[in-house]
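Before anything else, here's the structure in question.
Heads up, one of the protein chains got dropped from this complex, but the rest are sitting where they should.
Should a chain be cited, it is by its letter among A, B and C, assigned in written order, with residues numbered from 1 in that chain.
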Amino acid sequence: MDFEPSARSKDYLERVKRFMREHIEPAEPRYHQEIQAAARAGDWKTWPVSQVMEDLKARAREQGLWNLFLPDEKLAPGLSTLEYAPIAEETGRSLMAPEVFNCNAPDTGNMEVLWKYGTDAQKERWLEPLLAGDIRSVFCMTEPDVASSDATNMEATAVVEGDEIVLNGAKWWSTGLGHPRAKVTIFMARTPDTGADRHHQHSMVLVPLDAPGVTIRRMLPVFGDYDAPHGHGEVHFENVRVPVSHFIGGPGMGFEIAQGRLGPGRIHHCMRCIGAAERALELMIDRGMNRTAFGKPLLNLGGNRERVADARIAIDQARLLTMYAAWKMDEVGALGAMTEISAIKVVAPNVLQRIVDDAMQIHGGAGLSMDTPLSAFFAQARTLRLADGPDEVHKGVIARIELARRGFSRR
Amino acid sequence: MDFEPSARSKDYLERVKRFMREHIEPAEPRYHQEIQAAARAGDWKTWPVSQVMEDLKARAREQGLWNLFLPDEKLAPGLSTLEYAPIAEETGRSLMAPEVFNCNAPDTGNMEVLWKYGTDAQKERWLEPLLAGDIRSVFCMTEPDVASSDATNMEATAVVEGDEIVLNGAKWWSTGLGHPRAKVTIFMARTPDTGADRHHQHSMVLVPLDAPGVTIRRMLPVFGDYDAPHGHGEVHFENVRVPVSHFIGGPGMGFEIAQGRLGPGRIHHCMRCIGAAERALELMIDRGMNRTAFGKPLLNLGGNRERVADARIAIDQARLLTMYAAWKMDEVGALGAMTEISAIKVVAPNVLQRIVDDAMQIHGGAGLSMDTPLSAFFAQARTLRLADGPDEVHKGVIARIELARRGFSRR
Amino acid sequence: MDFEPSARSKDYLERVKRFMREHIEPAEPRYHQEIQAAARAGDWKTWPVSQVMEDLKARAREQGLWNLFLPDEKLAPGLSTLEYAPIAEETGRSLMAPEVFNCNAPDTGNMEVLWKYGTDAQKERWLEPLLAGDIRSVFCMTEPDVASSDATNMEATAVVEGDEIVLNGAKWWSTGLGHPRAKVTIFMARTPDTGADRHHQHSMVLVPLDAPGVTIRRMLPVFGDYDAPHGHGEVHFENVRVPVSHFIGGPGMGFEIAQGRLGPGRIHHCMRCIGAAERALELMIDRGMNRTAFGKPLLNLGGNRERVADARIAIDQARLLTMYAAWKMDEVGALGAMTEISAIKVVAPNVLQRIVDDAMQIHGGAGLSMDTPLSAFFAQARTLRLADGPDEVHKGVIARIELARRGFSRR
Partner (left out) sequence: MDFEPSARSKDYLERVKRFMREHIEPAEPRYHQEIQAAARAGDWKTWPVSQVMEDLKARAREQGLWNLFLPDEKLAPGLSTLEYAPIAEETGRSLMAPEVFNCNAPDTGNMEVLWKYGTDAQKERWLEPLLAGDIRSVFCMTEPDVASSDATNMEATAVVEGDEIVLNGAKWWSTGLGHPRAKVTIFMARTPDTGADRHHQHSMVLVPLDAPGVTIRRMLPVFGDYDAPHGHGEVHFENVRVPVSHFIGGPGMGFEIAQGRLGPGRIHHCMRCIGAAERALELMIDRGMNRTAFGKPLLNLGGNRERVADARIAIDQARLLTMYAAWKMDEVGALGAMTEISAIKVVAPNVLQRIVDDAMQIHGGAGLSMDTPLSAFFAQARTLRLADGPDEVHKGVIARIELARRGFSRR
């Protein structure tokens, strides 16, 4: 057992850290001003392509700090999930960083799906511009009318008619839908005529966002924040027609692909949460030691220092569990690491939410406004407790496996 | 001991409930659409006076459901704090209701201050139009540059020069600042030349918002939501001059008035939290029983029913403690009820935050958006854990009193 | 609404307080030494009748501070549940006090049952000596081989054969079994031949503890403490025969009586928890202010003062909810107050457990030993979270009622 990261992982982490310090941190205020002004000014349709972002992307790509998430040595540095994890943590400290390194959700998951299951034509048309950061993508799974935590509830349909697939259904919380460069979505739906078992009745289909019948109804705020320029949206598909070549992995492969897609994605999400939590803790300490009340720095009042300790303990535990999940996934695959992946999916966002909540308390009103990243971190944590499966579903999975280990095998 | 409310309290509660069911609930969707559209359309300066609201106000006033918070039998029905408490709870179920009944913060507290400490001229100029609902008001206490949880940190100044008071300072989280009808603020500041002890060096001054030198810098979002049409704002005072007749209660009376102001206000806030919590619980139950996953209503999965029970237990305890605080305040004054007032100030917003958090979890993404009142309730709870003293300060007060009771009297 | 106790309640409370200060507190050390020495010296069979206790009982009876729990004006002062509640709280501060006032479980519940449902002969034989404090009694319900939280699991039988009832079954956690004066138990069992619905198949039967076939197998420690001189025990009934006149309320009445029995009993238990919690908090404060580490009283370190505040808040809420439950039970009966009774049954023991846990932490090792009442309070709290229905069952009841209120009526 050895907790030392690999030389390659440490090297990339060092370079990413330097890039963040030298290039991203100084650019953040300008970027957020730009984004917030655009967001306030009116409709999401006018959200601009940010030149600040484009410049940073170009520079990151130049330095080889690009697509670090992808475990392919030809298309990317080819880090393992375990090696990439500390880098995901580092980028989680900044709200803009993941996009700078072309490592932001849902593009990462979409790129992985295309990389693993895409045809050459699909790769050429969609994976290449995504890897280049020229376009962005969307993932359409959650539906407004059913409890989407149970994927078998899904009502959208992808019906084969001749050499076309006809798509119908309403989707929401489709992340990335608001980005001015969003061009394509992966649409998940039932393909009712497969005759297959209940885990092979769903498909994933590539759909250009400008296809006729695709209508973005609205963007959805989280606690009032639209998370520009990506944003979560509601989008309806009415008799949208695409060629059958747009199936990913063929009809009926939706669940299988979804399972594989979620493993690394959850590791990334959780590591970013941990980076965000570290930053929230730093903000809490700095504010708490620099402001005074009743003759003492705020942090020396009441139970505040215990909260700092609780945060350190929670972060370190969450990080180790996520790294362990990454290692296990690399070693035995997402299925064998299911307990660990579900566990971090519960732990990391909750740790982040609690630490941010404490940090807000130390910041007073400033912590609730957008003058610090805290409120965006809070929205991120709160959203993640639902996205990719709510806490309760993951706990159900963990308990089921645990009971099976003791020989109690039926739910 | 008798837990039965007074006949008068029950009667008004019944009438308020009927009014809410018959008039407010049907108007809510239209009102929120109007407000959200205005809020999204651009700057707070364009937030409109809502005709929906004005019509409801007129009707409530006609029915005598007006200024119910004010314990003055000439100007209002004259309910005691204890009698008004269940009505405050009821109005807390709706985000728009408190204004309908002219019972919304910070106007209630400001009206009380004027009612208790105002001169006849002040009453005529400000209290009357406030009681009539013709204008709205603001309370300026918190400052951006210091930890305002310790009121002695206050840096704003109100200096007497001849027959004028010269005001300087920056304030933020000044509630109500965005309302199109906001006309006046109570400005709290140090009056350095009083020569008095440290609890008599602060004053409250009435300042028209259109006075030269008053500049509203910006409105402040809570988690991205501007809470239109009231909103919290940042406002700067630069050499603002008002006549000395604008002191409330005279120079140096700021702390004393603030203490008295906060007692009933905290009861109201807490009872509204309890009403909001009841509604959140209802939403949670309805959604949780009407949506299905894994073959069962959501509420029958995992620990969800325990969460319902926990919510019921927490709400009932918070309500009883708040009612008890109201009773004690009515009996012996805010000073004698300090433990109880601080206690509810900690309990009620935290109970609301936790229940809303659970209700969000049952709602999935819908709970985070603005399609339900949950996200606004969450912002309300989170804000209240800081406003009028953060949790930690109130716990400090409670502990100090507790130790004194055991004979340990100095911190 | 009025939180002032009745004059009668205040008067008795005052007298009980004085009695505790003047007579019980000074006797406690001697009593506990006696008991612990006896408990350590060997088998429970040798637990002695304590002369300290007998003297105090005689004195309390003389002063009319006797059977205060019983709402019968002829046999006792006749306080309502609400009036008795603060007295139960006060006696909960001392581990020995309830017996001194002849107000200890399970005798109180057993006396109530006999008072409400007993025949004249039963009253004469058992109720009178119990009311006189001459004998003690036991309640046999929980069974070792089934989950007794579901009363329909009960396996013990009470079969009518001619004019006798034949009793069989094993019971444990039968409180009071170890007392040297325990003479009788109420035995609850299935009476299979009633032909009644599932809520009328159980009976309560009076059984002298010296009846042939009754065997006390062992006493059961809680965390290693046998709770002498009462104690919880395991007792087996093998073909025990008693006359049919020993049914309480007739065969098949077991559930109905049990329901009624538990209401007041739970109020008493919870109020005693609150008294114990108050005492634990006092011990915590005294120790925490009188011991010093790192140059400060312990209570001024870290989050300890917040723990004091949390304790105060939790106690006050628990007390109010219990008083409210008592009031509601007095007004509309145990059935109408089911939510409240279940709620306090969850809240009060958990509040006590947490506060004692915190107080232990301030006491260091002393808090774990028997040098303070803390460890006995802890055992009391931990036991009560299971006795009379585990927390989870009560939460289930609350949730069921809550859902029914919203129109979702089937579990």
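In the analysis below, a contact is a pair of C-beta atoms (placed from the backbone, for glycine too) under 8 Å apart; a residue touches a chain by one contact, two chains touch by 3 or more.
The structure presented is a predicted model; accordingly, all values stated were derived computationally and were not measured.
Q: Looking beyond the chains shown, say which of C:W173, C:F187, C:F255 or C:W327 touches the absent one.
A: C:W173
Q: Touch as defined at the start, partner being the missing chain; which of A:V222, A:V235, A:V347 or A:L384 qualifies?
A: Of the candidates A:V222, A:V235, A:V347 or A:L384, A:V347 is in touch with the missing chain.
Q: Identify the residue among C:T119, C:Q259 or C:T383 that touches the chain left out of the display.
A: Final answer for the missing-chain contact: C:T383.
Q: Tell me which stretches of subunit A touch the chain missing from the display.
A: 1-6, 9, 82, 281-282, 285-286, 289, 297, 299-300, 305-306, 308-310, 312-313, 316-318, 320-321, 323-324, 327-328, 339-340, 343, 346-347, 392, 394-400, 402-403, 406, 408
Q: Spell out, residue by residue, where the missing chain touches subunit B.
A: Here the touching residues of subunit B are 302-303, 305-307.
Q: Which parts of subunit C face the unshown chain closely enough to count as touching?
A: Listed in rising order, the touching residues are 40-43, 142, 144, 146-150, 153, 172-173, 220-226, 232, 291-294, 298, 301-304, 357, 360-361, 364-370, 375, 378-379, 382-383, 385-386, 390-393, 395-396.
Here is the rule we use: only the chains that are shown with their structure count from here on.
Q: Using the average of all C-alpha atoms in each chain as its centre, how far is it in Å between subunit A and subunit C?
A: 53
Q: Approximately how many whole Å separate the CA-defined centres of subunit A and subunit B?
A: 37
Q: Would you mind pulling out the distance in Å between where the CA atoms of subunit B average out and where those of subunit C do?
A: About 43 Å separates the centre of subunit B from that of subunit C.
Q: Could you say which residues in subunit A touch two or more other chains, in rising order?
A: 302-303
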